[in-house]
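Below is the structure I would like to discuss, written out as structure tokens.
Note that this complex is displayed minus one protein chain, with the remaining chains in position.
Moving on to chain A:
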Amino acid sequence: MVAHRTTPASRARRYAALLGALAVLLLVTPLTAGGASAEEDAPTTMTVAVAQTPDSLSPFLGQRLITTNIYRLIYEHLTAYDQATNEPIGAIAESWEFSDDGLTWTYHLREDLTWSDDQPLTADDVVWTFTTMMEDEGAATANGNFVENFESVTAPDEHTVVIELSQPQATMLALDVPILPRHIWENVEDYGAFHNDTEFPIVGSGPFILTEYEPEQFIRLEANPDYWRERETEGFDEIVFRFYTEQDAMVEALRTGEVSLLTLPLTPAQAASLEGEPNIAINNATGKRFFGFTINPGAQTVDGEEFGDGHPALRDQEVRTAIMHAIDRDALVERVEGGFAEAAHGYIPSRYDDYHWEPTDEQRIDYDPELANQILDEAGYETGDDGVRVSPDGDRMALRIHVHADRPNYVQTADFLAQWLGEIGIEAEVLPVAEVGDALTAGEYDLIFTGWNVNPDPDYVLAIHRCDALPREEGGSMQSDAYFCDEEYDELYERQAAETDPAARAETVRQMQEILYESAVVNVLSYPNAVEAYRSDQIASIQVQPDPGGNIWGQDGHWSFWSAQPAAPRPEGAGNSPLLWIGVGAAVVVAAGLGVLLWRRRSSATADDRE
């Protein structure tokens, strides 16, 4: 019945031999692996930790921020944005002019441009890219909005492109459309299904060439030696984007030096934990975002049909103004954002100083609870027995605040708001929800949080408050973010869209913000800073946009990656140290396991003897 008898002691010896062999293996192999890579002349690499993975490598389809940022690195656009001032500058187009009615735009292209496979980049490629987007639904997926007003795109000669518009369009120097190589792309069958991820390197025209893509792992870009733009000194040989699904793990990766740059805006707690660490630099950039909330002025369709269940008193501009007088923006910045934000009134962030608007002293709706109470008293909102006001129509002033449940700082802000509203006799209930959009489309909210990234060209964030952005039918698709509708605002919107003089356009844009501010429907609280961190022992210098005070990640252009300077290489052999330590660590673990095992064997042997 029993084939052979093994004593515990002999078995322990066998385990020991096995584990010992394993330990030696673990110790030795990583060292040889590390040694092999150190022999090569290592390229300088900037490793960037990103939280998103690309949705598609096809510029016709990709819409995520990570994706559009990578397009900026591998494809040239018609025009670019200046690294210091954000103003439109030449890229593929060297110069441009437009007709008096703003309907005909002529771009003169650079003559010496080539694709990374040495084919010339000409007007033909530009015409093909735009025309395909106009004619093919699949190709219009990501950027169709840019060509909606295009009548025709033609090339009178190899280096000239003429675009005819059906109506004036303000974004003609902000066409964020990567120009694609016709000779590669025209054979694609279905632009709605082609992801540009079958052949590497990807033929492009930007300062980097995408050479390797490991889905969900990393993307490797290598410097394009033939890129046309001049720079003083050479930068990094390659940029590697690594994907992380956990923010705190990302911060640790920076701490270990596994990554050189974090792209996520850090939370105040994370920033504080990194501050003062050796070899880590913090860039506290002015934000591109505005953060605030909107007050339901009464949800309605384009045809004026009302729906939803917003509190009726909120249709009264005086009540909305009183609410805004109850809010202390400075306290929010200090206590919720840890100082990493700028208290704000105007709609467009201050980093865009040409479009940014500040209220005058008379216009300012500042923190003044007494004034708020006075406004409500005078408007006939009497305080009831429970300390809550009642509107002249008899509605109790109890409001809901819808807030993104997954954003702690939003929820905290909402809690402050509720407390301040209580001080002016308005009862507020904070409702953290997974999806504020559902309440917005249904019009079933009173106060609701919002925030947008603002592009250098503000057209879109202005467009979402036109009457025309309202839904066609109850609960239907809409662009609107607040059910705001104002005729004067709409007229100004049309005027700025058609205005080709930048200064005059900026003036109109500021007037629009004034209307928004006074109506107190769309209320900005702050411009959150983008707090970024990088390894100063890997990146010696990196360009911010705008300069000074700007951000590194999410720039309008490729400046940060193109101009970054690698730090002096670490001493030879230093790169091996993690691998060496793995071996040592593994050996320690195995040895410990061995010890435990032997000890257990012994104790069990004694136990056996006892029985």
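Definition applied: a residue touches a chain if its C-beta (ideal position, glycine included) is under 8 Å from a C-beta of that chain, and two chains touch if they have at least 3 such contacts; residues count from 1.
FYI, contacts and distances are computed from a predicted model.
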Name under which UniProt lists the unshown chain, selected from "NADH-quinone oxidoreductase subunit G", "Peptide/nickel transport system permease protein", "Amidohydrolase" or "Nodulation protein E": "Peptide/nickel transport system permease protein"
Options A:S95, A:Q363, A:Q419 or A:Q479, residue touching the unrepresented chain: A:Q479
Contacting the left-out chain in the complete assembly, out of A:V240, A:I348, A:L447 or A:I552: A:V240
Residue among A:N145, A:Q167 or A:S541 touching the omitted chain: A:N145
Interface residues of chain A (partner: the chain not displayed): 2, 5, 8, 29-30, 33, 36-37, 45, 47, 55-56, 61, 63, 65, 137, 144-145, 148, 192-193, 195, 214-218, 220, 240, 242-246, 248-250, 252-253, 255-258, 433-435, 437-438, 441, 452-453, 455, 459-460, 463, 469, 472, 477-479, 577-578, 581-582, 585, 600, 603-604, 607-608, 611
